[in-house]
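Everything on this sheet refers to the single structure shown next.
Here the complex is missing one protein chain, while the rest keep their positions.
Take a look at chain A:
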Amino acid sequence: MRRTLHALLGLSVALSATAGAAVQAAAPSNPTRSALDQTLPPTDEAQRVQFTIGRILFNHVWTPGGPDPEAGTGVGRAQAGGRALVQNGFAGEGGFHGLGPTYNRLSCAACHIKNGRGEPPQGPDDALRAMLVRLSVPGEDARGRPKPHPAYGDQINDQSVPGVPAEARVFFTWHERVERLADGTEVPLRAPEIRITDPAFGPLGSDVMTSPRMGPPVFGLGLLEAVPERVILALAETQAREGVVSGQPNRVWDREAGVEALGRFGLKANQPTVRQQIAGAFVGDLGITTRLYPEPNCPEAQDACAAYAAKDEGPQPELSEAMLDTIHLYTLALQPPPRRNAGDPAVRRGEAVFAEAGCARCHAPSLETAEHPRLPGLGGETIHPYSDLLLHDLGDGLADGRPDHRAGGRQWRTTPLWGLGLVPLIADHPAYLHDGRARNPLEAVLWHGGEAQGSADAVRALPTADRAALLSFLASL
């Protein structure tokens, strides 16, 4: 660890100064495609360097195998960004190595595009890329976690290193229908049917439960973690008292603390901390082990996967604690983008419509943060994520039928809406909801059912101008 810190602090002035540039927030009225890559201002040079290296780790492509013994020596030409990282101490810890044996994509940024969301396949011949499919079979383990599929584990890894079979390929068949609103506007809606092809370890079986998940945005997570648990539980109590919606806290296992804790991250609030969420994604999506998830992601039936992992002579875990610390800190520091046009009359009217339709009951506009032990700058803020971080029944239309800890098959954690308006600026194919079925916020609203049925119906009934105002408000977030 001492060596690594030395290495971190040993980066040149040129490198460290670069991070300072990145913290200059985009002008609110003129957001850019890098609008979701703004960190808190670093407090000192060491933190500035960590933010920069965290950004490199998040964006860099990972590669199979152990570290290149020649990395960081000589004067050969580097082929890609991140050479500074390799040359400043991470090479001995694995560099960008350790991908697989099975995985989904090559980098974090592949599914969290420019720190935003992933995207679903567009046509029937497009394989899933910036998203994944969770798997389980009925039952749960001693910690309340969904029981993984015995042959395929808890998600389909459709990529693998040479010599190891990929688990399967996944495609969507889109089913379309049209919904007519009160003012006559027709809105096309689509829902995916999952097709799993080329299963390498036999049929998945009739009892398998699947849940397609689009990569969610990664900014603002530090602020959400800084919201005290009591604030979230108080929202649940208030909702129970009022009786219109009934948010439920998820309770999940905190691997680091060794206790059950409030779940607040992930589409079903199945992770208690940002750190565990990151480590879970490293092992699940990239096949890279960490201290929190030290075992390779090889279900029992996958002999070649296990054999490959057993032969790995690289550092273990594959992502060192120092690297996990660094990417953790960077992620904590990523700020939500500032709002645009908040004073515009249509936006203000839309905000009122949002509240009148009852959306704000779950999409809580404001939360207070307390000090965060890892990054003090996150505390004492009033933030506007538009989420209560609680689980809600969203009805059959969105149900995945796959329980996850205390989250039922119809329940989803309220998705934070901050940054929503920047999706069209950044995504090639804007997509919303857990599986990317909605192509714009209106479609997303219309998919809401269950506890949100009343709000969705209220939007269906809106006069045209009010609906436009509501969408303007959402675009301002």
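General observations
Here is the rule we go by: a contact is a pair of C-beta atoms (placed from the backbone, for glycine too) under 8 Å apart; a residue touches a chain by one contact, two chains touch by 3 or more; residues count from 1.
Keep in mind that, in the parts below, contacts and distances are computed from a predicted model.
From the set "Alpha-E domain-containing protein", "Carbohydrate ABC transporter permease", "DNA polymerase-3 subunit epsilon" or "ABC-type Fe3+ transport system substrate-binding protein", the protein name that UniProt assigns to the chain left out of the figure is "ABC-type Fe3+ transport system substrate-binding protein". Touch with the chain that is not drawn comes from one residue among A:Ala110, A:Ala370 or A:Ala399, which is A:Ala110. Listed by residue number, the positions of chain A touching the unshown chain are 11-15, 17-18, 20-22, 24, 26, 30-34, 59, 61-64, 68, 70, 74-84, 87, 99, 105-107, 109-110, 114, 123, 125-127, 129-130, 159-163, 166, 169, 198, 428.
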